[in-house]
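Yeah, one chain of the complex is gone here, protein chain that is, but the others are all in their spots.
The chains carry the letters A, B and C, assigned in the order they are written, with residues numbered from 1 in each.
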Amino acid sequence: MSLQRQLKYAVLGIGRMGSRHAQNIAFRTPRAELVAVCDINQSSLEWAKENLPPGVKTFQNADKCLDEAGKHVLLEKPISIDLETSRQVVEETKKYPGLKVMVGFSRRFDESYREVKKMINAGTLGTPHLIKSATNDQHDSSGFFVKYAAASGGIFIDCGIHDIDLARWFLLPSSPDIKQVKRVFALGHNIQHPELAKYNDVDNGVGVVEFENGGILVIHCSRTMKHGHDCFTEVFGTEGKVIVNGNPQLNRVEIRDQYGVRTESTPTYYERFREAFVNEVNEFTDIVLDNKPLPVFCVDALEAAKIAAALAHSFKTNNPVYFDEKGEPLLL
Amino acid sequence: MSLQRQLKYAVLGIGRMGSRHAQNIAFRTPRAELVAVCDINQSSLEWAKENLPPGVKTFQNADKCLDEAGKHVLLEKPISIDLETSRQVVEETKKYPGLKVMVGFSRRFDESYREVKKMINAGTLGTPHLIKSATNDQHDSSGFFVKYAAASGGIFIDCGIHDIDLARWFLLPSSPDIKQVKRVFALGHNIQHPELAKYNDVDNGVGVVEFENGGILVIHCSRTMKHGHDCFTEVFGTEGKVIVNGNPQLNRVEIRDQYGVRTESTPTYYERFREAFVNEVNEFTDIVLDNKPLPVFCVDALEAAKIAAALAHSFKTNNPVYFDEKGEPLLL
Amino acid sequence: MSLQRQLKYAVLGIGRMGSRHAQNIAFRTPRAELVAVCDINQSSLEWAKENLPPGVKTFQNADKCLDEAGKHVLLEKPISIDLETSRQVVEETKKYPGLKVMVGFSRRFDESYREVKKMINAGTLGTPHLIKSATNDQHDSSGFFVKYAAASGGIFIDCGIHDIDLARWFLLPSSPDIKQVKRVFALGHNIQHPELAKYNDVDNGVGVVEFENGGILVIHCSRTMKHGHDCFTEVFGTEGKVIVNGNPQLNRVEIRDQYGVRTESTPTYYERFREAFVNEVNEFTDIVLDNKPLPVFCVDALEAAKIAAALAHSFKTNNPVYFDEKGEPLLL
Partner (left out) sequence: MSLQRQLKYAVLGIGRMGSRHAQNIAFRTPRAELVAVCDINQSSLEWAKENLPPGVKTFQNADKCLDEAGKHVLLEKPISIDLETSRQVVEETKKYPGLKVMVGFSRRFDESYREVKKMINAGTLGTPHLIKSATNDQHDSSGFFVKYAAASGGIFIDCGIHDIDLARWFLLPSSPDIKQVKRVFALGHNIQHPELAKYNDVDNGVGVVEFENGGILVIHCSRTMKHGHDCFTEVFGTEGKVIVNGNPQLNRVEIRDQYGVRTESTPTYYERFREAFVNEVNEFTDIVLDNKPLPVFCVDALEAAKIAAALAHSFKTNNPVYFDEKGEPLLL
């Protein structure tokens, strides 16, 4: 690793999560240099002036910020909540084989999920065959979440995409055949947010995915936890099972008082994956500067999005959704 | 409670589980007295001579053992692996309103599940709406299990019936309307026991049940655990969730050595539910002697069996199975 | 094991703990038969009439109850809070080598502590060399405890005797040389119960014991826990350490709500050791009926009491207390 060269980053969109990425790139990732940020909101740019290093340029116009074509790209998941847009992005990237385009599936950069991947590669778990995964958000009584839901793509895309990506990562070979999924089935209900029904969305959704190789994924997405953000993955193999984040502890403190023996939970995904976001940038930087292979591709985001869309369709239609021989969901 | 009267028990079938029931009735349940056991195997009767109190009579013929009609009955679950037989038993019991007939769903007599039921009744969890439950047996490499599988009714009936009963107990009102279930869906695979395919059975089965009131059950039945018998139930309510048996600890010992920080697991369901089997007899005895109401009825076993049969049918046909307005599964 | 013979028990003293022993003997221990109970309180005898089997005789006078000499004895710990009385009892038992006299150190009959003993015997932990043990009672705001304290012998005898016995069991060979202890040191304070000072007692006491073979015991006795009764033992060996009861869970229920991820604790020692008290009677019954060797002797209670007395003395005098060559504490 040489420190002589640093990779220059521009961050497009510095809202809730983008501002954290910008700070990580500015301060916590040695080979990455933040040179510009862009946001249509003036208030975000003012935040940038105060919280980012003095030399960082600010733009309100993304085209001006990028100014020329031919940049490597680190994309947030999902590429788009619309399957066709995602598909076009994937097609577009194929035209630029010299550029690195990576999707930031944060869990793939989390040390615990990585440890599981290592165990699978090493054979410690035998053949992994079943995954039960949950992304359960803390209940938001402020009303913000419901407004956000309209544009989120629905619970299976917004929450479930990570669980789906994990299942593909753990259960499928690295170059899967064109048809990866046999079928999916989903159901759900609104226990706290009946107003989601108008978006065909739910606050608790359950889905099952049967992969073509026989592997099974069970997911549960929820917006109604009282104790915090609780995302939990079980991977069953023939030689053992592993659980990631069985207890979503905020820290290493256990309290014993009139409420029992207890721990505090991470309130949001951010406390849970804080370090993963840093790892993600560090790794992408190395990939570009040292011309290393990508660990996750745009097409992975597209394939995960297909499954999420199929689950949403199954929920809407009350029927299983099958995939055709080309690997496309039959959204009839 | 008076100790002046004891309830006399005859145990029919003293194989693996029956012998334990006989010992519990003989030695661990103050108001219950074991007076007879019956088994077609001579070796079981010899075991009885050596291990049960001297006065206990032994029979090889069940009719002789019972000798007259009109007994209260504590039944093992499931009533039968055949739905029609179960239905006939339920019909038969209706003819004898003066007799107590209870199905021994052991988990309903376990102190931890009871604590959950109490919390639900007290409103501590708010509205319970979703249950994720797993009955995962330790992998049996002896070959015994596969032989047993042929007569077990399949994984959804043999393992899943308990999870289904819990879901009905926790999610449904005590006198549900005739139609309780909307639909079920199931899938599964054989990862260790391909020979189960010939019985239309699997070693890992996943099912979802959507109740008419909107409640959802997700179950996972497995025969392939390496660490022990692991049965795990999560109950999600609007005010909190509870987990029963998150770690299937055998005892209160934690070891810290070259394998990490670890606990030993219960090898079978018996170590897990040892005390529940005693509670079950104590409670049934009180019900009969003190003429108390039954906490669980024959019809509960029938309703659970319908759901299990629907799951098995869904697995076989690859389609969701719906229930009709009379509450019967449409096994088309 | 033959069921033809049962061992007849008389229970002397059926107050708080004695009544539980009586019920265990009456109802939960197959080879033991309860024939009589004795208590100076009439109300206890009335309780017995209602809660014990009809044939059990009741006595207010212990001599009449025993009516003749030559009984086997299962003693509660400590034999006496007075060292000299304990010593006389031990001397007296030596005159009756044909009688079984066992001290009911309940932890020795608990399945978890037994598992640790097995591991030590099997060499799994290597050489055990250090024990850290805590007996921490739930804070009693009713005032009962302080009244009781006057006659309890002090915290090191009342709470600590079990931890001391465990340390002797785990660290010393089964037939230790006459001098087992090198020295002890103790300190403590009253954080909730200043009124204990008048009995030279504390509500939190800490002690260290250095055994002649180099083994070390650290104990912490407390009366001031908010969450429940928490007794916790760590055994350090050269190949690993074990912890017994790291989390004093009441049952297998974990709650996740606004207070975090939490479990309820055992309120008293009784919920923690319920089964151990049954095991204790079963085992003593077998020992007498089948003439088996005793697993724990009167002299073990005496040796533990010496250590407890030395700790109490160290606390009072502010100095370490040494043991002489005959194994007697130098209570100067």
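The working rule: contacts are C-beta pairs under 8 Å (C-beta built on N, C-alpha and C of every residue); 3 or more make two chains touch, one makes a residue touch a chain.
This is a predicted model, so every value here is computed, not measured.
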Check your understanding: So which of C:241, C:256, C:272 or C:306 would be touching the chain we can't see?
Key -> C:241
Exercise for review: Identify the residue among C:220, C:272 or C:313 that touches the chain left out of the display.
Suggested key: C:220
Study note, to complete from the structure: From B:5, B:49, B:262 or B:292, the answer for touching the chain not displayed is B:262
Check your understanding: Considering the whole complex, which of B:152, B:213, B:247 or B:318 touches the chain not shown?
Key -> B:247
Study note, to complete from the structure: The one residue from A:214, A:246 or A:295 touching the chain left out of view is A:246
Practice item. Go through chain C and note every residue touching the omitted chain. Key: 127, 129-130, 132, 183, 185, 187-189, 191-192, 204, 206, 208, 210, 214, 216, 218, 220, 222, 224-227, 236, 238-241, 246, 318-320
Point to revise | Interface with the unshown chain - residue positions in chain A | key: 1, 3-4, 26-30, 51-54, 111-112, 115-116, 119, 124-125, 239-246, 251-258
Review point. Touching the missing chain, which residues of chain B?
Key: 225-227, 230, 247-249, 255-265
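The working rule: only the chains that are shown with their structure count from here on.
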Exercise for review: Express in whole angstrom the distance between the two chain centres, defined as the mean CA positions of chain A and chain B.
Suggested key: 40
**Study point:** Touching two or more other chains - residue numbers and ranges from chain B
**Key:** 239-241, 246
